[in-house]
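What you see is the complex with one protein chain gone and the rest in place.
A, B, C and D label the chains in the order they appear, each numbered from 1.
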Amino acid sequence: MIVDCALYRDGSRVQGDTDYRALRARARGADDFVWIGLHEPTEDEIADVAEVFGLHPLAVEDAVRAHQRPKLERYGDMVFVVLKTLWYVDERDAVETGEIAMFAGHDFVVSVRHGQGNELHSARRALESSHQVLGHGPGGVLYAVIDRVVDEYLDVVDELVVDVDEIETSVFSTDRTNDSARIYVLKRELAEVRRAVLPLREPVARLARGDVATVPEKARPFFRDVADHLARAAETVDSLDALLSTAFDAHLAQISVQQNDDMRKISAGAALVVVPTLIAGIYGMNFTHMPELGWTYGYPFALVLMGLVAAGLWALFKKSGWL
Amino acid sequence: MIVDCALYRDGSRVQGDTDYRALRARARGADDFVWIGLHEPTEDEIADVAEVFGLHPLAVEDAVRAHQRPKLERYGDMVFVVLKTLWYVDERDAVETGEIAMFAGHDFVVSVRHGQGNELHSARRALESSHQVLGHGPGGVLYAVIDRVVDEYLDVVDELVVDVDEIETSVFSTDRTNDSARIYVLKRELAEVRRAVLPLREPVARLARGDVATVPEKARPFFRDVADHLARAAETVDSLDALLSTAFDAHLAQISVQQNDDMRKISAGAALVVVPTLIAGIYGMNFTHMPELGWTYGYPFALVLMGLVAAGLWALFKKSGWL
Amino acid sequence: MIVDCALYRDGSRVQGDTDYRALRARARGADDFVWIGLHEPTEDEIADVAEVFGLHPLAVEDAVRAHQRPKLERYGDMVFVVLKTLWYVDERDAVETGEIAMFAGHDFVVSVRHGQGNELHSARRALESSHQVLGHGPGGVLYAVIDRVVDEYLDVVDELVVDVDEIETSVFSTDRTNDSARIYVLKRELAEVRRAVLPLREPVARLARGDVATVPEKARPFFRDVADHLARAAETVDSLDALLSTAFDAHLAQISVQQNDDMRKISAGAALVVVPTLIAGIYGMNFTHMPELGWTYGYPFALVLMGLVAAGLWALFKKSGWL
Amino acid sequence: MIVDCALYRDGSRVQGDTDYRALRARARGADDFVWIGLHEPTEDEIADVAEVFGLHPLAVEDAVRAHQRPKLERYGDMVFVVLKTLWYVDERDAVETGEIAMFAGHDFVVSVRHGQGNELHSARRALESSHQVLGHGPGGVLYAVIDRVVDEYLDVVDELVVDVDEIETSVFSTDRTNDSARIYVLKRELAEVRRAVLPLREPVARLARGDVATVPEKARPFFRDVADHLARAAETVDSLDALLSTAFDAHLAQISVQQNDDMRKISAGAALVVVPTLIAGIYGMNFTHMPELGWTYGYPFALVLMGLVAAGLWALFKKSGWL
Partner (left out) sequence: MIVDCALYRDGSRVQGDTDYRALRARARGADDFVWIGLHEPTEDEIADVAEVFGLHPLAVEDAVRAHQRPKLERYGDMVFVVLKTLWYVDERDAVETGEIAMFAGHDFVVSVRHGQGNELHSARRALESSHQVLGHGPGGVLYAVIDRVVDEYLDVVDELVVDVDEIETSVFSTDRTNDSARIYVLKRELAEVRRAVLPLREPVARLARGDVATVPEKARPFFRDVADHLARAAETVDSLDALLSTAFDAHLAQISVQQNDDMRKISAGAALVVVPTLIAGIYGMNFTHMPELGWTYGYPFALVLMGLVAAGLWALFKKSGWL
């Protein structure tokens, strides 16, 4: 589906029109360019766009099929970029992923989006209001989209930081919680984020270094900024992952400590019952000569004896921390 | 065994003939080449082929002996590639491996296959129907075979993703499962895949970079695509491996939690029996003066007392989550 | 807020004045420079400073927003440095973080500080008393601030060394301590320190290598010294982290050993009660012919028998180390 | 001790003679060379050889003292190589190590061997029958020896693969085995192999790259082949080590699972005894009015009741998988 298509000149949107053939024909100025945005295009749609803008078949194939790795490839003077998009679904505490592929030549940008999240419409609107960035041409569009995507990485990472904090609280609470499943899920989501972030670092570094002709000299600091954000996301993810591993070990330690505490309490509780049982057994013996048995207060004496022994054990265990 | 042998010219199959001597003699055009496919050849077969095409003895030795490492080596203007092939056997949830060795000169390709899976016949048919790729000559054949093999890596990896998902479900189910053996087997298979994928990355990178004369300039993007698939396979394997390690730890944690739960239930159950036993012991004492013993309803009273105590403990344990 | 602002010439403070426009106008000598220090400036304050000194908008944005990664970036002949500051809060055994951003051109330094700790006032005073370092111009200011910040890293690391020593003592004491939460917190703080230290290494290395024009040749050994301190901080943090991991494992082992000891003690204690109970049960049997029952000293005999059996078991368990 | 000493010319052994002075004097042709093989030489023997062939004192010292690291060093146009030799002692399932040091100049090879295994005699015989390799001169001798040593690495690794398979079977058997000691020993042996293999990779890579003048251009593919075998050994060792770690964790998990199973069985067994004991206690109470006590079949009734309760519990536990 063609979401939007427009001609840009001197840092401004000149004309929006889904007839990209006509728009491209009009893009005759040195800095003119067309930006066509597609969302999950059909084979036919992309084939036609590919023909008009001369896109390389391998890149087109990658753009249509989802589940690609983030990457940047040059085909002649055209650059092809694949990004993973991430967003956090609050209801399910889950990270979801989508994909954006972009083709940028000297006079056009084709963006292809897969998945629900991270629509590019607002990115385009924001870009259209910034003459400085839009003035960088297709390189500016690349920057605007990548910057938007990477900012969302940072949002997702911030949510995960909150999740890790919650797990941490849960692990070290005195409640008997079973946090292993939640830690596992979170580790899995960190792996998801890592799969989006890590392979993107090299493409962004190349854009910042100026390996790519489409990106003008003065646009490079912008990509350095993006590279920096990516590095921050990657470092935070690594550090969260390490923390989760430690939290997991701590969880195991807590279980062990609780197990030990439980065992001591159980055995102390058993002692409170077993020793009086021995006393009862003694006074249940059938010896002919057992003076206590004839005492008027023999029975209350035995009960009090049991009570005292139990109380004494209780005090002993309390003092030694077993109860 | 010679599986197939043909002369290719201008991106088309010209003539199939097992007499490779004759075919090679006819391959006089600049872009002509012969592709001979062998399956577990005898010493004599390979020796004759080696003589006709001038293959280096060390490479021939490697091609005949299975269990080589994936690699690419240049002998003069000839290139020698070894690949591990992988396929997933559904019945046994197992990954099996085979091997393909290829010699590519400017006018010939010799492919040698070991093991049952990954026959090359369909790869050859697919290639013969693609003039574009076949037009790249021996480099195109290299691409077609490596691409086919790497696509099968991705298939195997997808199956392993499913296996990991199953283990995950099993680990976090409330059933008392013993998943350690299955996790171990899966880790072993991931190691197998890694042994196929990782060493292949450098050869493919060299083919994509144009280190190898046999691969024409315009064929390089195809190898970059393969390199990308390899990277994806490697990343997925690494991430599955890390997930399995976490799943394993979670499995250990689950066992500990269950052990603790069991212990608490056991001790609670014991308490339900031991306290009434004490009461019975008390009324089994032989004191002369025990008023209850003479009561008409002394016996039912004792039974009810036992029942009440047991019920009280039951309620207490239920409330505190011990039962 | 403008904290301090002054003109420096020939290694000495010439004039302090918050009117930085006027000061910059006066800085006409080859080695003259202005140093303006800001603390959490408002958008307007930084915007005005940025205009006067011609700071790049991306760098200004980074300087205003906290939570940046340590980094060094060059914009033309200007260099922009971001540092994390660390300090140790004794009361809470916690590491806190702040941030300093610095812009250094050939004739000015703008420093922007976030957070409570690590004020730069004393660094400025120390610098003003050192003609040698101040004579290096803006590069000298960079050095003085970074050196100060890195020295505080080393102080924080020293405090953490003490904390790790305490945990170590606690883990291997015979007390039943639950050290996992504390180890976790410490690991988290080490991660905080690492996030400040590691990304700073590359910027300092670049300053030491002379990549940055603002740093004169003869100032480089000073940055090599800082790089060395950073390396020491990083190595100590890594080594503490590894020690904590080992301490954690040792903590787990201690819990296991204690659990085993407790279990043996419990079972030994139980034996001391259960065996006499069996004896009491035997003499509670109702056989017509039980000679002991008729003995005059049958009852004391039974009690002594119970006592001897218990004492015998006690001695046995003591000897075998079970009690 | 001088094991063998001979003059080689044009790929053939010309003359064997322990008088290496004389032999060297005769080695006047461009491709002539002397190969002298020593086994644990005395100080005097090696000193004399060193003088005749002009060996560097540091290298000589390394050759005499065992326990060196595998390495390659150039002294002028002479190359000095140290190798660790490995062999597997079946009786003790152990890996043993020795050492070979080699000096190679343009017209001589001095090999010095330590330890019992890996004699070089058969390597020399094999080499003498291969004119192609021997024709490469001292470089060919280097190749023949290193190839022989590395092939033995692969043999040792194959034995270790078998050992790991055995441990794997043992860990996942239902027998109660204590595999930790065996896993430890195997990890130790893998470390031994790694210490031989890893440092050798760089020297062999240098020989394959042609850094060393003694190795002629056409001999390099042979060293690339050795490098490949080394890589295979290293990868297998790494992968075995990772598998052993997983097997170890699985072993721990098995112990935990068994512990849990045992605990459940024990508690179930206890319940089968404790509940009848409670019944016996009840009928041992001394109430005046206990109708059952007067029943003619009261005693059998009580016994049957106990039996039924025990059987009921047994069935319950069987059904719930506790027994």
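The rule is simple: a residue touches a chain if its C-beta (ideal position, glycine included) is under 8 Å from a C-beta of that chain, and two chains touch if they have at least 3 such contacts.
Values in this document were obtained by computation on a predicted structure and should not be read as measured data.
S.K.: Could you tell me which displayed chains border the chain that was left out of the figure?
M.R.: In the entire complex, chains touched by the missing one are C, D.
S.K.: Touching the absent chain in the whole complex: find that residue among C:Val275, C:Ala310 or C:Leu323.
M.R.: Touching the chain that is not displayed is residue C:Val275.
S.K.: From the listed residues D:Asp48, D:Asp155 or D:Glu292, report the one that touches the chain absent from this view.
M.R.: D:Glu292
S.K.: Would you mind spotting which of D:Ile183, D:Leu207 or D:Leu243 touches the chain that isn't drawn?
M.R.: D:Ile183
S.K.: Which of C:Thr42, C:Ser122 or C:Ser256 touches the chain that is not shown?
M.R.: Answering carefully, the residue with contact to the hidden chain is C:Ser256.
S.K.: Could you tell which one of C:Val89, C:Ala126 or C:Ala242 touches the chain left off the display?
M.R.: Only one listed residue reaches the unshown chain, and that is C:Ala242.
S.K.: Determine and list the chain D residues touching the chain excluded from the picture.
M.R.: 56, 58, 62, 68-69, 71, 73, 75, 176, 178, 180-181, 183-184, 187-188, 191, 194-195, 199, 248, 251-252, 255-256, 258-259, 262-263, 266, 269-270, 273-274, 276-277, 280-281, 283-286, 290, 292-299, 302-303, 306
S.K.: Touching the missing chain, which residues of chain C?
M.R.: So the residues of chain C touching the unseen chain are 168, 172, 221-222, 224-225, 228, 231-232, 235, 239, 242-243, 246-247, 249-250, 252-254, 256-257, 259-260, 263-264, 267, 270-271, 274-275, 277-278, 281-282, 284-290, 321.
Throughout what follows, only the chains that are shown with their structure count from here on.
S.K.: Working from the CA atoms, figure out how many degrees chain B turns to land on chain C, in steps of 5.
M.R.: A turn of 145 degrees brings the C-alpha atoms of chain B onto chain C.
S.K.: Taking all residue numbers at the chain A/chain B interface, are over half used by both copies (same) or under half (different)?
M.R.: different
S.K.: Using Cα averages as centroids, what's the distance between chain B and chain D in whole Å?
M.R.: 25
S.K.: Go ahead and note the Å separation of the Cα centroids belonging to chain A and chain D.
M.R.: So the centroids are 41 Å from each other.
S.K.: If you look at chain D, which of its residues touch at least two other chains?
M.R.: 284
S.K.: If each chain is a dot and touching chains are joined, what shape do you get: line, ring, star, complete or other?
M.R.: Chain contacts: open path, no cycle.
S.K.: Which two-chain combinations qualify as touching?
M.R.: Here the touching pairs of chains are A-B, A-C, B-D.
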